[in-house]
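Structure incoming, see below.
A protein chain is absent from this complex, but the other protein chains hold their places.
Just so it is clear, A and B label the chains in written order, and each chain counts residues from 1 on its own.
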Amino acid sequence: MHFNTTKNGAMSVNSKLTRRRFIKGVIFSGAAATTGTGIYLAANAQSGQSAAERLVTLNINGRNRPVDVLPTETLAYTLRYKLDMTGTKIGCNRGECGACTVLIDGVPNYSCSVLSHNVKGKAVVSIEGVKAADGTLHAVQQAFIAENAPQCGFCTPGQVMSAVALLNSNPRPTKEEAAAAMSGNLCRCGAYEHYLNGVLRASGQLA
Amino acid sequence: MSTHIGFDFIPPDVPGKVTGEIKYAEDYKREGMVFARLLTSPLPSGRVVSIDTSEALRMDGVVGVFTADDLPPVAPPGNPALASEYVTYVGQPILAVAAITEEIAESAIDKIRIDFERRDFVVDPIESLTPGGSNAYPEGNVLVRTREEGPEGAPIVGAEIRDIKWPQSAIDAIKSGKEPVGGEFTTEWAFGDIDAGFADAAAIIEEPFVTIGYPHHSLEARTGMAYWENGKCYFHGSSQSQSANNAGLARMLNIDLADLVFINEATGGGFGSKIGPYPFMAITGNFSRVLNRPVQLRITREQEFYIGSARSGMQGWIKIGVKENGKVSAVDLVIVNDGGATGGGSGNSSAQHVTVAYQPENMRYRGISVYTNTTPRGAQRGPGQNEMAAVLAPMTDKAAAAINMDRVAFRRRNVLDSNGFQGGSQGPVTSAFVREALDQGKRVFGWDEKLALPKQNGSKVRGIGVGIGYHGAGGRGYDGLVRIAPDGKLYIHSGVGNLGTYSYAGTCRAAAEALKMPWDRCEIMRGRSDNHLPHSSGQGGSNTIFTHTRTNWVAAQDAITKLKEIAAADLGGSADDYEIGDERVYQSADSSKGLSYAQAAQRAMELGGKYSGQEYPDDINPLTQLAVQGLAGTGLIGVSKDNIPGQGQPPGVIVGFCEIEMDKDTGKYEVLDYTAIADCGTVVHPKNFDNAMRGGGVWGIGLAALERHVYDPQNGLPANTGLYQSKPPTYLDVNLNTKVGAVNIPDPQNPTGGRGIGEPTQGASAAALASAISDALDGHLFNTAPTTTDMIINHLAGNTYSTKSLKTNTF
Partner (left out) sequence: MPSHDVMPNMELYQPVQVEDALALADRLADRGWLVGGGQDTYGWLKDRAKVADAMIDLSAIESLRGVRETSDGIEIGALTTLSEVANNSVIQAQYSLLSQAASVVASPQIRNIGTLGGNVSQDVRCWYYRRGLSCYRAGGNLCYADTPQGMNREHSLFETSRCVAASPSDTAPALVALDATMVIRSVNGERTLAAEDYFVGPANDIENTTALRPGEILTTVRIPNTWANATFYFEKVADRNVWDFSLVNVAAAFKVSAGNVEDSRIVCGAVQCTPRRVTNVENAIRGQAKNAVTAESVATMATDGARALAHNGFKIPLMQNLVKRAISA
């Protein structure tokens, strides 16, 4: 947005372009998304110096999913809008809440802050891939139900992912270890203790 | 004997939350759906001179622009969905752009040219009251209500904006912690004779205080998706209530209530910010109609900060008189509320907290709510009460110390009981057992033992604190609707929203209890209005349990009456000769003579009339009437308005006990123990009670220690739009071994005994923490909420942190 003001004020937002990286006044090609291929250099994936190919295959929940991914698209966006996997939530889109947590090669990451092009050749597990193929819920999911852990539920998929990753690497964590491992997942409802009790229950430490 | 109330169960939506399968508004897509984004004001105050959207509209993929011209005009003090002439805060929506992708919509926003004329702005209420101070609106700076205030969360109606300035002497007085004599107020009440009360006092505490508003930041940034089919609007929204806002939303869309299908299976948090049909909803629904395409309007986290509402702030002064015997004899309270861009404050509720905590013999309250060019304010978890609890607790400790009384004993001496009162009108309560809660908490927490422990340990110092949280916890007069179907199952229709409290499910247990139905034979009908949902309250935090266990109870009673009447008609005798049990209605004298619920439902359908919903009571809400009409002929219908006699406000009260260990080098502290005991009548759903108590406890830490608005007074820009700057508590900022309990004495005015607890959970925690911080620092009063790390460090270093500037929204 450009805006002009008719009175002089202390604030000089979006004034003249003064530094190369700043967008102020720069006309950026907003139509890129619809004419995306036009902005790439001729593709020659071998050289390592060419721009990323748009058609990629992502391994999501054990399945290879061919998908057309814009170069700067985030994994959360690809999951939700391209692959219709809406269990992954976008709470802040800035890595400040954890609702979008997925596992990449077993490690929890904020999918809002990972490019889909970063996960080529890696195994991504989203909330949709946590339960068993026959529909049996993961121990973490069962325990979260038993502890009535979610409140509004918007952070819950992310909490499940962090808990699953924790128990994979540390099958019997203490409550303190669990809190540290889960600490990148904000719960605005404040259901922290119930998620932690869920982790302890899932690890067989709470009956 | 109770079969459902007081027992754990799994609310039916929990599995969908742990699998990610439950859907929030943003999870729905629709063929041909376009993506809309908002353009928001960069200025805290200004006039829109012109808007040029031509370049944006020429972009490939852009399908339309929606402005205030596409909506009915809203005059101040209404909060318009889109600004028309004036913008009054940074982040105020001005227009929406729709495109085939979000990326294009965002890029299109950058191509829109708006010319503004700047206006002066103000971010601090007292500055606006100062002679020569700026006004947030062209019309003035103070919201004056011309009609009585509606319930919490209700849109402001019957109000005007006035220009009020205080004499400089009053400004100087309040800023130096004195009574602002000569200042004009817009709300005032008193009972008793405060002069006489102060004359009776053995000690008088006089303090300034300031509490700072902060955003709700529900984790789901509110999204709407709407489409139209055959004249009906299908609206996927995010609301605290499934039904309370339907009428308002239908009005925004200019359609009949029957033509709105509001779909809202799950809501990603509300905390008061999604009680009503917030203005933003009008954009999605109307834009979709204009474009004749499904429209999804998702907002950014930053925009959720702007339009997602926030707690009002307070700048105040209080004088408390205490008699030798510990009784509070007089309170004089002044509150200047920060009403943000919407003007409303919650000072009256803050004063109400004081009445509950102290039951003062004499009291005066004077308040004024001032507009600032900051975000819209609205109800946030215990609005008024909880922030008052946070600043009042250390002052209460000081008052107790002044007469050498134990802090818990002092509270016990003064607090509300069943014969007590709340608010300036000194209205009655249904019942209250706060003394019992204090006794229980004191025991569980080990107050006396902890008092005896040494305080200092190297650079560490311990502090213990106690606090009280209170909020009105129940309403009356809403509707219940149940249906026994020919399959013999009980369908409980609920308009209660699903914002994460599970009270929608807990309240349905009342119908199952009354009809003696096993829970697995019950189904809750909810989530979309075409599931025929009755009118409900707005799920203002604490109100649902009392209100809707009663509505479901009365609907079940209506069903029971009809079961008995049908059985009597078929099997002889009078209805009084029958009772229910084991999913049957049968003769008390001979239980073999009876009908199963399934048979009775079949008979109800054959009999028609009131039995199957063709007729219904004339005192039910129009929304409930629509719901019954939709169900008519499908089974035995139990429907009733809650006309259970009684009077008084059902109070929700929590007492909190907190122990911290503070590091005097860093000002940081660890919460070693937090114990919270509720006086909320019968606990309806224990597991959920625990979670609500603990979640509220986390919120209390945010209020007392971390969360606050920060605005730059030079340019009106907010600093804390994101989550990391707003600082909601994380796993590692809270106590993770909280002890919770309840007095568990049934409320006499609820057949199931329950009252709500949602809001006071936070107030108790905030108050107990503030009290503990003060205790750790030898009784120092910060008189601020939040009390942040830097304030504590400054105090410990001997740098004076002055509350008396009463600055709010700025440091």
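Methods note: a residue touches a chain if its C-beta (ideal position, glycine included) is under 8 Å from a C-beta of that chain, and two chains touch if they have at least 3 such contacts.
Only a predicted model underlies this, so the values are computations on that prediction, with no experimental measurement involved.
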item	value
Hidden partner chain, touching residue among B:I212, B:V356, B:L717 or B:A785	B:L717
Absent chain, residues of chain A that touch it	1, 11-15, 18-24, 26, 28-29, 32-33, 36, 39-41, 47-52, 70-74, 77, 93-96, 98, 101, 107-110, 112-115, 117-118, 162, 180-181, 183-184
On chain B, residues whose C-beta touches the chain left out of the figure	38-40, 42, 91, 102-103, 106-107, 109-110, 299-303, 306, 459, 665-668, 706, 710-715, 717, 719, 721, 723-725, 727, 729-733, 788-791, 793-794, 796-797, 799, 810-811
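Here is the rule we go by: only the chains that are shown with their structure count from here on.
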item	value
Mean-CA-position distance for chain B and chain A (Å)	30
Residue numbers on chain B that touch chain A, as the complex places them	8, 10-11, 13-24, 26-27, 29, 39, 42-43, 46, 49, 59-61, 100-101, 103-104, 107-118, 217-221, 266-271, 300-301, 499-502, 687-688, 690-692, 694-699, 714-715, 717, 722-724, 728-732, 734, 736-738
Chain A - residues contacting chain B, complex	1-7, 9-11, 13-14, 23, 28, 30-35, 70, 80, 84, 86-94, 96-97, 99, 126-128, 130-131, 137, 140-141, 144-145, 147-157, 160, 175, 179-180, 182-183, 185-194, 196
